[in-house]
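Have a look at this one.
What you see is the complex with one protein chain gone and the rest in place.
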Amino acid sequence: MNVRVTASYRDRLNDGRHLHLNGEVVRDAAAEPAFAGAIAAVEAFHRLQKTAPETHLTHGPEGELIPISLSAPRTLEDLARKRIAFKEMADVSFGMLGRTPDFINSAIMAIGVHAEVLGPPAAADFAGNARAYLAACRQNDLFVAHASINPQLDRAQPLHGNANPFCGVRVDRKDARGLWVSGAKMIATLAPVADELLVFNMPGLRPGDEAFAVAFAVPAATEGLHIFGRKPTVRRDLTKADHPLANRMDEVDAYLVLKDVFVPWERVFVFEDTARSDAFYGRSYARHHTGHQGIVRGLAKAELLTGVAMRLAETLGLAGFPNIQEQLGELATYVETLRALILLSEHDATLSEAGVMTPSLPAMQAVRYNFPKMYERMAKVIQSLAAGSMLSTPHWRDLSGEAGDLLRATLSTPALDVETRLKLLNLAWDVSGDGFGQRQVVYEYYHAGDPMRIAAAYYQNYPKQPLGAAVDRALALEG
Amino acid sequence: MNVRVTASYRDRLNDGRHLHLNGEVVRDAAAEPAFAGAIAAVEAFHRLQKTAPETHLTHGPEGELIPISLSAPRTLEDLARKRIAFKEMADVSFGMLGRTPDFINSAIMAIGVHAEVLGPPAAADFAGNARAYLAACRQNDLFVAHASINPQLDRAQPLHGNANPFCGVRVDRKDARGLWVSGAKMIATLAPVADELLVFNMPGLRPGDEAFAVAFAVPAATEGLHIFGRKPTVRRDLTKADHPLANRMDEVDAYLVLKDVFVPWERVFVFEDTARSDAFYGRSYARHHTGHQGIVRGLAKAELLTGVAMRLAETLGLAGFPNIQEQLGELATYVETLRALILLSEHDATLSEAGVMTPSLPAMQAVRYNFPKMYERMAKVIQSLAAGSMLSTPHWRDLSGEAGDLLRATLSTPALDVETRLKLLNLAWDVSGDGFGQRQVVYEYYHAGDPMRIAAAYYQNYPKQPLGAAVDRALALEG
Amino acid sequence: MNVRVTASYRDRLNDGRHLHLNGEVVRDAAAEPAFAGAIAAVEAFHRLQKTAPETHLTHGPEGELIPISLSAPRTLEDLARKRIAFKEMADVSFGMLGRTPDFINSAIMAIGVHAEVLGPPAAADFAGNARAYLAACRQNDLFVAHASINPQLDRAQPLHGNANPFCGVRVDRKDARGLWVSGAKMIATLAPVADELLVFNMPGLRPGDEAFAVAFAVPAATEGLHIFGRKPTVRRDLTKADHPLANRMDEVDAYLVLKDVFVPWERVFVFEDTARSDAFYGRSYARHHTGHQGIVRGLAKAELLTGVAMRLAETLGLAGFPNIQEQLGELATYVETLRALILLSEHDATLSEAGVMTPSLPAMQAVRYNFPKMYERMAKVIQSLAAGSMLSTPHWRDLSGEAGDLLRATLSTPALDVETRLKLLNLAWDVSGDGFGQRQVVYEYYHAGDPMRIAAAYYQNYPKQPLGAAVDRALALEG
Partner (left out) sequence: MNVRVTASYRDRLNDGRHLHLNGEVVRDAAAEPAFAGAIAAVEAFHRLQKTAPETHLTHGPEGELIPISLSAPRTLEDLARKRIAFKEMADVSFGMLGRTPDFINSAIMAIGVHAEVLGPPAAADFAGNARAYLAACRQNDLFVAHASINPQLDRAQPLHGNANPFCGVRVDRKDARGLWVSGAKMIATLAPVADELLVFNMPGLRPGDEAFAVAFAVPAATEGLHIFGRKPTVRRDLTKADHPLANRMDEVDAYLVLKDVFVPWERVFVFEDTARSDAFYGRSYARHHTGHQGIVRGLAKAELLTGVAMRLAETLGLAGFPNIQEQLGELATYVETLRALILLSEHDATLSEAGVMTPSLPAMQAVRYNFPKMYERMAKVIQSLAAGSMLSTPHWRDLSGEAGDLLRATLSTPALDVETRLKLLNLAWDVSGDGFGQRQVVYEYYHAGDPMRIAAAYYQNYPKQPLGAAVDRALALEG
């Protein structure tokens, strides 16, 4: 694959992709207001490379400058540099955008560098394709969305047992040039504003699922590929002050339908092979490197929510009550725990067979398992602090209407003028109560898979030796 | 007070009240689309009296027909009848509207019948006023909203210590005709569509708060009274199928400002008396009778959410997994627990000094303390079952757009056609994830006061004798 | 089966049973100090029949006086009478003894009255045997322990797949006189002090388990039956004041081994039939009637623990803190919830095909699922209130030793003399911290089966119609 992109990101979005939103066809994604926040986030990613290149760029294998998220870390210092870049990017959206380019870039890097897990050339040179894809992404700084979760149609059946064949993406036929695939993917975050879509399965396919066992990349504007944006959280009837985050940072999710989509062999990474399909995201260490980005992003989120809880308490006269202080302290312990586990993920990093410094999965999955509970607790504390106040905030424009003086007189305090009060309460509602905030709650619980399975896999893969040794010592006690 | 209302409820709303919404002045509340759901709920209350009078009407003290919620129950059978009427009314909105007329009617009845707790005639005949107000409500089936929660300005200070005097509603001055009051109330649910506003304080005023210790009723259109509707959860850009509840049943909350509002003595129930202010909602048994309505309404809500969780599991192929079954069973135990406590609240009812059959507060407050946790758990289970599916639902109109066939083909299963799928997922999101559902979560936690205080009061007031006796027996064990 | 017992209960225990305790063979159970508490509980059951016959006796089918726990309730009043008797019996041990005679009597009654679920005569007249066994128990007021839980050897395998055939009790062979069985049962509470052992399986056998699918009764002294008492919680080096409950009310559990035990056909209720084995405890309504006893007993326990928490708070100067009050109030809401669900279990009772008034399983299982959490929370609150004080209580005899004056001077307060202080703290430790209390915690979680399975079955069997109807109404909303 040899791609050379010249158009700007924003221009590239007007490419004839089949994009559906709110019952209408979107002709130019760049012009759709509901996507403005998502686009701005990708642009921020590009901008940081310009404004802080020492943090966000590094040298690629041939000396060229590449985004640091696409570089393979070789040392603990490299990991630390990536962490700093991840954090600066996450801070742009307070961690509210989970699938910014650095996320999937981390996976593309890992897969490209460990491409040997895709096997020797067969129907195509899958490993070579993965390496070439990494090179193309590095060269062009493409924004790739990914689609891995299959639609939830009948979870009691394996893919090949579902009555509706769109329960995943499957191979229809092939020829010398490539494959034709059809099917659906449930949730492809940011797909409406991506250059490319990377389609694959999370590990866990079962025998008989071979037809579904594919991984490939296609441009967003591919024929037969339909992108259905979910209903935006953006509220057009409300101002950005009313919804400081929801109206600025909606990370649009999408439902994908593929109908007779052609994929040339050079863009195929896995073909009808359940073991390689599992390896694509697992043994490639993609999970490790996206995990690193993910837990750093989680910290950005935790900092904002804990800060909001503290600010509410401090400005509403609540910060002196011991039970409130306890809750605020509890949240701060979670911030500290996240910091610790990020540190441990690097401290326990190991070199992969390809010489890549690979963050420790146990450290990161400990975040994945526990962060959703922490985040939910943070939202709950915010709800409790601002309960009734949040539920009765007037519209921002009421401040300038004829009634503005009434609001100003009655809602200002020495600690909080009315404008800041409304903004703060609106921020609190956005992160804890409104669709935007609850999407975050749901996202944190499930974006990396069912927590029950995360924990089960954690048990299976945990280095249990020291634990077993303690039991053995206890059973062997004498005297 | 002698009121005789002739206009229809809907016409009465066009009365010149000072109503602010979304930065604009609303001229006629009845014509504002954001209020349609709330108005429909009040109309349903009236309609049930016509379509099922045997359930919703009863005979008043002079033989006239009155809404059963305004009648004083004298027997256990009367309580049971009220429970049935409460449930039918709650089922109209699946319990999502908490302040339908039967709620506050229960309070107005209790205060009117136990008006002696307001004391002997002083500046005015407060007890007589309360009785007259009940009579007027019975005669005209008025819809009264109430405003009791003070703005959360500086909770570290008592009302009289706040820097901003709008931290409550206080007496400015008085003369022979009545009072002038100013101040604010934080959250007056349904005030934009009410006939009348009943303004009072929840028990808990402190010495020094006398100026704030008032209770009175005024028409919604009173001069100096400003009603600020909070931002609606109604989404105008989405259909009712996209938001089955949020776009139909938004229970609009409001912020109230009173500026030099005149209240004639005949509409005053408490005047500069912190003890009577506390008694107004407490010793009047208002809390008991609104509590009865509230826990019955809670059951309606629990039934819907538990049903939604079960339906999701059954149609998405999840109902066969033991861990899912456990969660569904857990939710059902909560439905059963609510049924049990409603039953106990009646079984343990006692006759008040005025001969009113008064439901048991311990039974009802056990619901109040625990229901928010149950409700939150229900929402969480729904979120976990429908997680990604909920987050990627396309717009309802996509079904009829050019892409409708794609959705129909890819999202239909034998268990669930695509229309029902989207409606069910949208319902799930409304009750668990969107602003509408989270307002419900917050509402259930806090509408009856801080759960910490509820539990503390529970301890203080619980009939502890059998518990202490058990301890005494254990301490006295011999042999 | 025609049994006529003449010896006293205590004398009957000296019957040559094979009883092992603390590495020794117990010759006479009645003389073993570790069993004194358990024996006293059975005797209390008998004594109540004498001291309060109007509560604890009723008339049997032929007019004879029988323990009320062996009578078949026909009306709601009958259920209420049983509840009162259950509660008085439970109060003797504050609910700490779960398997007092009224428990298993309730099962024997239900099985006897619904014996038709055991099928028509085959290898034996199983139904007739069950009826005769009930008659014999009524006639002689026998104390029957039961053994239903199989040893936890390899739970990954069905019984017939276990490497060790003692994973349950299985049929070895049979002849015209009866069966020979071998095997083991994990936990037969109070077996060391029982007249008889009733051996059966909880529902859930699998195809292939036929050899294990038996139910029968044998005298405790049967040849080949070995009873291993678990290590007692009784502390011989400590006084009853040091362990007010543990040293008085240890409900001794036992492990049973059966080796070539002969059971005559007249004592067999189920024979190599997995469906009838499941029916023995399920379709016989045994679960319903033991459940009724169980939740009433739970209330006794909850009353004591809540009372202890309150007493600690009140005497240690903690009852004025709002966060402590909240916890005490929370516990009281659980007491109230238990009262409510007991009431509902009777209110929703239905007549069985045999005309027995049968308490509602959904109401009772709601207790079963939630009570363990409540109980654990009660223990946790007690631990938090008495934490360090509980951990440093001196021995009771220190009070009378040379140092007694020091303790008296330093540990007495106006609210609590030193003797009561120590007793109260010891009581707190017994119910919350010591082996005795933790056995209670474990017992409440698991004695009625794995909570996960209870909840899963709850979902499967719950009357879901009203819940589904609410969903249907919501999906059908118009306008």
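As written, the chains take the letters A, B and C, and residue 1 is the first residue of each chain.
In the analysis below, contacts are C-beta pairs under 8 Å (C-beta built on N, C-alpha and C of every residue); 3 or more make two chains touch, one makes a residue touch a chain.
Values in this document were obtained by computation on a predicted structure and should not be read as measured data.
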Residue of A:84, A:409 or A:455 touching the missing chain in the full complex: A:455
Option from C:179, C:286, C:407 or C:454 whose C-beta touches the chain left out: C:407
Residue among C:31, C:52, C:65 or C:415 that touches the chain left out of view: C:415
Among C:38, C:199, C:215 or C:257, the residue in touch with the chain that has been omitted: C:257
Hidden-chain contact residue, picked from the options C:7, C:52 or C:391: C:391
Contact footprint on chain C, counting only the chain that is left out: 20-25, 149, 151-157, 162-164, 166, 183-184, 186-187, 226, 228-231, 235-238, 242, 253-255, 257, 259, 316-320, 323, 376, 380, 383-384, 386-398, 400-403, 406-407, 409-415, 429, 432-435, 437-439, 441-443, 445-446, 452
Interface with the unshown chain - residue positions in chain B: 322-323
For chain A, residues in touch with the removed chain: 91, 94, 240, 244-245, 248, 300, 303-304, 306-308, 310-311, 322-323, 325-330, 332-333, 335-337, 339-341, 343-344, 347, 362-363, 365-366, 369-370, 420, 423-424, 427, 451-460, 462, 464, 466-471, 473-475, 477, 479
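What we mean here is this: only the chains that are shown with their structure count from here on.
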Distance-maximising chain from chain B - centres being C-alpha averages: C
Approximate Å spacing (C-alpha centroids) for the pair chain A, chain C: 51
Centre-to-centre distance between chain C and chain B (centres being mean Cα positions), rounded to whole Å: 43
Centre-to-centre distance between chain B and chain A (centres being mean Cα positions), rounded to whole Å: 39
Touching two or more other chains - residue numbers and ranges from chain C: 322-323
